[in-house]
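Worksheet: one structure, shown below.
Of the protein chains in this complex, all but one are displayed in their positions.
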Amino acid sequence: MEILMDADRLNAFLATDFPQVADGCSIRSVAPDKLVALLQIGDQHLRPGGTVSGPSIFALADVAIYCAILSRIGPVALAVTINASIDFMRKPAAGRNLLAECRILKLGRSLAVAEAMIFSEGSAEGVARCSMTYSIPPKRQ
Amino acid sequence: MEILMDADRLNAFLATDFPQVADGCSIRSVAPDKLVALLQIGDQHLRPGGTVSGPSIFALADVAIYCAILSRIGPVALAVTINASIDFMRKPAAGRNLLAECRILKLGRSLAVAEAMIFSEGSAEGVARCSMTYSIPPKRQ
Amino acid sequence: MEILMDADRLNAFLATDFPQVADGCSIRSVAPDKLVALLQIGDQHLRPGGTVSGPSIFALADVAIYCAILSRIGPVALAVTINASIDFMRKPAAGRNLLAECRILKLGRSLAVAEAMIFSEGSAEGVARCSMTYSIPPKRQ
Partner (left out) sequence: MEILMDADRLNAFLATDFPQVADGCSIRSVAPDKLVALLQIGDQHLRPGGTVSGPSIFALADVAIYCAILSRIGPVALAVTINASIDFMRKPAAGRNLLAECRILKLGRSLAVAEAMIFSEGSAEGVARCSMTYSIPPKRQ
């Protein structure tokens, strides 16, 4: 399937349209079968003890999946998350950024399903697994 | 079941131990069958158009459920979320704070399950529904 | 909101249209805010040791939520589950039927969200909690 927005365009879109939500997140690469997003860890993402907080991991997964869908349908549509399921599996490695590898499982006319695996940069073991369903509004004529 | 931490103690705990995660969240009331948490909306919680972002709603649910568990087991234990499922059902009302009403469904020795319904303040229709499973570490002797 | 199908009509519908899926399930009562469904336990629902199997509990929740939606929109529409999240919290009591108490949280034009709590008959502690999202097809003219 065609990629309508590459990493540069998605990052520009995040910077202008989602500055708060994107907080620390950016898109590293977009390929037909995988999008990779990065969470640059800052103090605002940490729990006591230096672990990245659950909501920060959720936010990374949300940005990754949202951008994966936009990469296919373009920036016009206003997709909204209707459901998310997330498993927190391992403590993120201290002092490392997080990566989300996202894959679209279904891209229908009105619903999209995608999943993201979250890793500490440089580690192969998953920190978290997240799947989300997005509602895609009908195209305006 | 006995309440070991009331709203004042939980808020003091959030302020000292979870300043970043709690960002805007506080506990309004704790009763045996229901904890109510508040998200004071700030610019950092908003998506374009003035809607509260999904990750901010997730963070509110996480704080509410975490505090509901602490209210029963006390501040010592280091409970961690192992799973969360969230349904985003309606757009939050513009310019209103969000409330989370949380109920513990199971409080076992090693696992707790709770759910939270999120509302715009002053509205009876749910913005989101969230359930979470927490792992509770064994007591130190 | 108006109830378009009561328990008798829903049971007749299950018997004629969903004999396999309904296997042992029936609707006990339908009220504006709660539907109650029953799973009459048979050998086919049991795991070794006499516990009701997870898939049987899932099937009960699915029938309960499906019927709760049909009770509001009538038997014409072909609603399909698009997402389910289920927490298995306690072992069902041996030799008891299961009840599902179902509540609709959102009934939109194209999406419905509902949750069900599953109990062993005669017990107040939840065996499982389930939430589901259904897609409701557009009305035919």
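Residue numbering begins at 1 within each chain, and the chains themselves are lettered A, B and C in the order written.
By our rule, a residue touches a chain if its C-beta (ideal position, glycine included) is under 8 Å from a C-beta of that chain, and two chains touch if they have at least 3 such contacts.
From a predicted model like this one, the values you see are computed outputs, not experimental measurements.
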| item | value |
| --- | --- |
| Shown chains touched by the chain that is not drawn here | A, B, C |
| From C:N11, C:S71 or C:S85, residue that would touch the chain that is not displayed | C:S85 |
| Hidden partner interface residues of subunit B, rising order | 82-83, 85, 110-111, 133, 135 |
| Positions on subunit A where the hidden chain makes contact | 85, 87, 89-90, 105-106, 113, 115, 117, 126, 129, 131, 133 |
| Subunit C, residues in touch with the chain not shown (by the definition above) | 17-18, 20-21, 23, 43-48, 53-56, 58-59, 62, 80-89 |
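FYI, only the chains that are shown with their structure count from here on.
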| item | value |
| --- | --- |
| Type of subunit A:subunit B copy interface by residue overlap (half), same or different | same |
| Chain closest to the assembly centre - both centres taken as Cα means | B |
| Chain centre separation (subunit A, subunit C; CA means) in Å | 33 |
| Separation of subunit A from subunit B, taking each centre as the mean of its C-alpha atoms, in whole Å | 23 |
| For subunit B, residues contacting two or more additional chains | 85, 87, 89 |
